[in-house]
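The structure's right below; bear with me while I get my questions together.
The complex appears here minus one protein chain, its other protein chains still in place.
Entry: chain A
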Amino acid sequence: MSTPDHHPILQFDPLSSAVDPTFWHALSRNKIEVYRLDDAARAITGYYAPYHAASGHQQRGAVSQLVVGAARLAVTAQSFDSEDDSNSRKGMNGGGGVVAPGVLYNTNTIEEFKKLDKSAVFAQVADRIWESITSGAAVADPTLLTRFILLTFADLKKYKFWYWFGFPALLPFAPVRVRAVRPVREVWSARQVEALRTGVRGVGPFFLVKVASADDDDTLSVRGLGEWDEVVRHDESGDGGVTVGFVDPSGQPAHPGWPLRNFLILLQTRWKVDAVRVVCYRETLSSTTTTPTSIVLDLTLPTPSTTPTTTPKCVGWEKNSMAKLSPRSADLGPLMDPRQLADTAVDLNLKLMRWRIVPTLQLEKIATTKCLLVGSGTLGCHVARTLLAWGVRHITFIDNGTVSFSNPVRQPLFTFDDCLHGGRPKAQAAADALKRIFPGVHATGINLAIPMPGHYVPSARDATTSAVERLTALVEMHDAVFLLTDSRESRWLPTLLGKSLGKIVINSALGFDTFLVMRHGMRQCASSASSSSHPTPTPSEPATTTTTTTTRTTPPPPALGCYFCNDVVAPADSLSDRTLDQQCTVTRPGLSSLASATAVELLISILNHPLGPNAAPPPPTPTPPHPSDPTPTPLGLVPHQIRGFLTHYTHLLVTGHAYDKCTACSPTVLELYAAHGAAFVLDAIEDPTYLERVTGLKQMQMATEHLDLEWDVEDE
């Protein structure tokens, strides 16, 4: 015993902090409701448990193997429960776990967290541990040996938490040497191990073990530290050695856990123990388990000639994941940030729909489709809300009006306050409202007057030119354009731009009790009409159910028309003789939400169709399609035009083809625009007959005088 130096130095497995998310929730609540700016030290409770063989589990590739997990000290929401709780003082909690008293320093700012005199805090706790050893308080309540420190700073605005644990361990006067390490089974009989298991539960985290001589009696009992005199002094068995034990959170096969360190100091200081047998108590699930289990250590303790009068040196700050002595942090945003929670909830809700109803639903495609809403009135408000419900995250409003007192009751993104002081700009007010509804949306409001044929103001030529350029840029940066203005001629330029730039254009217009929702035909590609050559958007998946193989051999179907294709007159000033308000109030109020919802659903059907905007409309049938008829794609038909009639509560599906003299989408117009850009638009605006002349419509009019197709439900 006097020359133990050839034995290896005993190394202890450090504790690893494990913070339950509920701890951060509770800390945030306490900070707001209780502590406020008071940064005084608070008592908290930590928990550890005997290492549990089954809790260490790790996958490597397809192979599942057991690895030794960390020795954890956990803090949870319960850690803040009152210290006076009688159960916790006893040292054992329900599940065979152990409590450790801790002290929490929560600072108010990150600067205070940095500046906090950590060495002083650490030394204070070390002093208290030492004091509990020298006074004997730790004999009565051994949990005092596991006192720990937690420094925190809660950044409640960013849901971020900075923290640092310290598990103070008093350093021995000289290194502890280990003479033998054996599994408990090699030291004690099965009966004795079972007696140990049942005994530990009733006693506490540190205990004495009284073993009868192995030869005659096969008994073992677990005793509290308070019974030292009775157990050790009168122990006549064996070599007169001392056997102790502790609840060991470590699963290391040859090393004890950190809590043993202060216990050994207690043994040396209080009882002058210089050699000891220690059982590191760990849990095993069943006798057949071969995974790490309790171990027994035979140790030599260096004992000083005199008990030191001051606190020994002390270590135990937890290292961060880079093995540096540095704080750690936790990001609770996904659980605490209402914006992130809303984001996740909306996303998962749509996925639920996909799983339940339409497995092929292209949620990602929908979410990434950028929508431009030309018009922020009744239709614009409703369209935006329905887009939001579908998970569309990028919505831009265009309008040049302000919110008036008649608007909020019909236009669901506005409230009374928006009308005050002359009214807020509609586009901006709509975008702001959308963000209040769902902060995750990227919504913008653009105050812009759409240049319109027949609305020429000579003095505003420059302004008109820049408006054309602005609108062109906006159409360019979006994927789908909704035409939702309250006049016919304001739809002309966006129709032209949408067609020219290959965007999806959805048009919705209201009559008194009828509505029109239509998609504009896409620009035909010169090479072929086959599905692979269409520019925007690319179908992300080939059709799973090819309805026919004859598409290749038949000539391509005629292109679909636009809003202006059936017109025999060019768009002109239809607004001069009536006010805007008169015009919007002449529809049945329920009509706009019906039309808007239909418009959005049409976009969704387009996006989900394998051919996207090039999807063919349903072929004409002698009788209207019956709702129980099968549809080629899960979301159903992708009609060209839907006309709703509130008088009869019915819809008609109509297909109209592109007109080669159309003032908005004919090749002539597209070519002129491609060649002259804004100058062409200005010509069209300045001269009401210009479009009719260049398209040949004028000549047509003369030929077919008085023929009025009257298809546009918005007019008259």
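Criterion: contacts are C-beta pairs under 8 Å (C-beta built on N, C-alpha and C of every residue); 3 or more make two chains touch, one makes a residue touch a chain; residues count from 1.
Convention: contacts and distances are computed from a predicted model.
*Asks:* Out of "39S ribosomal protein L13, mitochondrial", "RNA polymerase II subunit 3", "Probable electron transfer flavoprotein subunit beta" or "Ubiquitin-like-conjugating enzyme ATG10", which one is the UniProt protein name for the chain not included here?
*Replies:* Choosing among "39S ribosomal protein L13, mitochondrial", "RNA polymerase II subunit 3", "Probable electron transfer flavoprotein subunit beta" or "Ubiquitin-like-conjugating enzyme ATG10", the correct UniProt name is "Ubiquitin-like-conjugating enzyme ATG10".
*Asks:* Hey, which of A:36, A:201, A:272 or A:313 is the one touching the hidden chain?
*Replies:* In the complete complex, the chain left out is touched by residue A:313.
*Asks:* Would you indicate which residue among A:16, A:464 or A:663 is in contact with the undisplayed chain?
*Replies:* A:16
*Asks:* Looking at the full complex, which residue from A:195, A:332 or A:366 touches the chain that isn't shown here?
*Replies:* A:332
*Asks:* Per the definition of touch given earlier, which of A:198, A:321 or A:459 contacts the omitted chain?
*Replies:* Of the candidates A:198, A:321 or A:459, A:321 is in touch with the missing chain.
*Asks:* Residues on chain A that touch the omitted chain in the whole complex?
*Replies:* Listed in rising order, the touching residues are 9-14, 16-25, 54-64, 67, 69-70, 72, 77, 95, 113-114, 118, 161-163, 169, 171-172, 175-176, 252, 255, 261, 285-286, 289, 313-317, 319-332, 334-335, 341, 344-345, 348-349, 351-352, 354-356.
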